[in-house]
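Just one protein chain is left out here, and the rest sit where they should.
Let's turn to chain A:
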Amino acid sequence: MSSDKTDKQYCKCSEANCYCDKAQYNEVKDWEREQLISHLDKCPKCKDYSERNKKLTELFNKAQLTTLQEEERKELKRLLQQNLDK
């Protein structure tokens, strides 16, 4: 079927977006990157998503967010609980 051939050469938008997301975490495989690039050449909507996604990653990097570790969180909970019980 011709559609099978098309699918192999040109991935779906949902797949392209997934590859784009993986690329933000450097977890995209080479063949996925190739499909993504090929898809973005022809799909303006996904190209927009990709550009916005990259900006989002830049913002997260800029914000330098950090979270408490699970043990630190438990310690805080213990402290609160001890003082709640007083």
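In this section, a residue touches a chain if its C-beta (ideal position, glycine included) is under 8 Å from a C-beta of that chain, and two chains touch if they have at least 3 such contacts; residues count from 1.
Quick note on the criterion: contacts and distances are computed from a predicted model.
When the unshown chain is looked up in UniProt, the name that turns up among "ABC transporter permease", "Sigma-70 family RNA polymerase sigma factor", "Beta-ketoacyl-[acyl-carrier-protein] synthase family protein" or "diguanylate cyclase" is "Sigma-70 family RNA polymerase sigma factor".
Seen across the whole complex, the unshown chain contacts chain A at 17-18, 21-22, 24-25, 27, 52-53, 55-56, 59-60, 62-68, 72-73, 76-77, 79-80, 83-84.
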